[in-house]
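Just one protein chain is left out here, and the rest sit where they should.
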Amino acid sequence: MLDTLQIILIYTFIFGSLYLLVTLGFTIICGVLRIFNLGYGITFLIAVYGVWIFTKELGFGLIPAILGMIILQCAFTLGVIYFPIVKRYAEKEELLLTSLLLVALIVEQAINYQYPVTAGVNIPTTIIPGSIKIGLTTIPIQMLVVAGIAIITTIAVLLFLLKTKIGLVIRAVSQDSESSQLMGANVNVVYAIAMILAVIPPTIAILTIAPVWSIDPQLGGPLLQIAILVSILGGLGNIKGTIMAAYIVGFVASAVAFLINPKLMNLAILVLVLIVLMFKPQGIARSESLW
Amino acid sequence: MLLSLENVTKKFGGVVANNNISFSVEKGEIVGLIGPNGAGKTTVMNIISGTFKPDAGKIVFDGKDITSLPPDKICQTGIARTYQIPRPFPDLTALANACVGVLCGKKRHAMSYGDAMLDASHYLEFVGLFGKRNTLARDLTLFELRGLELARALATTPKLIMIDEVMAGLNPGEARKAIRLIERIIDEYHVTILWIEHVMKVIMEATDRVVVLHYGAKIAEGKPKEVANDPVVIEAYLGEKYA
Partner (left out) sequence: MVKIEHKRAHFLVHLGNFKFEHTIEPRYWRNPLIAIAFLFILPALIAGRADMLSLLTTANIYALIAIPLAWQMVGIGRMNFGPQFFLAIGGFTASLLSIHFHWGPWQTLPCVLVMGLIFGLLLSPFSTLAKGLYFSLITLVLPLIFLEITFVYTDIFKGETGLSGVAPLIQTGSIRMDYVVGAYMSLVLMLIFLLIVDKVLRSRFGIYAAAINDDEDVARGLGLNINKWKFICFTITSMMVTMAGWFAAHYYGNFAGITYLPLSFMLKVLLMVMIGGRGEIYGSIIGAYFVALLEKALTFLGPINYVVFPLILLILLFSLPEGLYGLYRRHKYKEYYPTIKVRNR
């Protein structure tokens, strides 16, 4: 009994931190731009397959490949998602959501065509190999590393938002974009910066978890579901709520996996999304702003 | 007594929008509801029409307690309202807008869709919008929109119409036309009117009785001339120096 509890707590910590990192970008977009980015899964796909293309096809080393991929990521976010879609359809939300979903589908199918599941894509970003035995379970150390990196990244993003001038402007725009414009903030530039900032946490997440997670073109979907769940549970666009919600969802996921049936983990997450949407869509956090 | 509010109180968080308000409206009267900005006049109107529920108090209309009814049932009992910033159905024509009022208001006898359109066009003609009946509501001017709001409210055959600041934004010519229109409405349809207004000239001339609100409480009630000379009212509007 105590052993199971220990395992559940360890995995709550690991899953919770991972979900936090995955959701952080989604929360930033939701909080600042006030849109629901259903094309969020693309960020993960470009991160992984971008590095793969740079290393395998173009023969770069790992670090140059990651840098190249970041440039590709920013170019894609601004060039395909921000300017053509978000700015055009900011008011007509049905077109916005549909086109974002459609772009996500196109990218997923394109990658599936080029590198199907059988292509054996793997990203050698293992920082500390091997596994460690804690209590009764053996966990790859990489997962603990991921949890640690998640916490460090979250703290870094928070410091950026709280302590720098740009962070202050971003927070102001997230609360009231019209008043911020009247104060002289260039809202379009702030939106672009927020979109690029939102791309960083998911990229870090998927790159560090890649060695221990299966990589296939369909990985965008489940990660998007997790991001939606955690951000809605935590209150849309609120980082405090996201942090709390990530660990709650991590707890539910690991409890279901270890106490009931590992196959039901995805179903449990989906049912939790549904219950939260139906009965408490405002989420647990109270405030309407980013922090 | 057609409408009576008894001790109506409404709080929004820490702000007391309406504090123990009681007044009544007789059948056939024109009652003005005035007060400085933020006095809670539109909140009273929202409570009467059912959009908000009061925290305390009772509203009795035509002998029935309507405090807990939903807005559509309240409309069926005979209360209609217009909005301060006109809210037509932007993608429907003016005729269709009035048609919604005809079809959804009180139960009519044997009204088919075509009959409803005919009835709606009568109301539009009364207001003076018959020529614009096929224009989309989003393309009408402010004055026409105010007329459309009145036509739509009239189409539900109400006993009481609540008019919310119909003069705001109109130039003097349009304001004269609006007052004449409301007078014609009373002559033709014999409705009772509860009128929120800021323009004092209109209140003095057109209303029978005036209720004054200030910071959510009723501070005066009576004939327009009496209220205009009441020191409490003068202090609320102009400050202590002039009281």
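Observations on the structure shown:
Order of writing sets the chain letters: A and B. Residues in each chain are counted from 1.
Basically, contacts are C-beta pairs under 8 Å (C-beta built on N, C-alpha and C of every residue); 3 or more make two chains touch, one makes a residue touch a chain.
Since we're looking at a predicted model, the values are computed, not measured.
Among A:Leu2, A:Ile63 or A:Met278, only A:Met278 touches the chain left out of the display.
Shown as candidates are B:Ile21, B:Cys75, B:Ile161 or B:Val212; the residue that touches the absent chain is B:Cys75. The residue from A:Leu72, A:Leu101 or A:Ile284 that touches the chain not shown here is A:Leu101.
Within the full complex, the residue among B:Leu92, B:Ala168 or B:Met204 touching the omitted chain is B:Leu92. Residues 36, 84, 92-95, 97-99, 101-103, 105-106, 109-110, 112-113, 221, 225, 228, 232, 263-264, 266-267, 270-271, 273-274, 277-278, 281 of subunit A touch the missing chain (whole complex, contact as defined above). Touching the omitted chain from subunit B are residues 49-51, 70-72, 75-76, 80-81, 83, 87-93, 96, 99-101, 103-106, 109-116, 134-136, 152, 156.
One rule holds in what follows: only the chains that are shown with their structure count from here on.
Subunit B has its Cα centroid 51 Å from the Cα centroid of subunit A.
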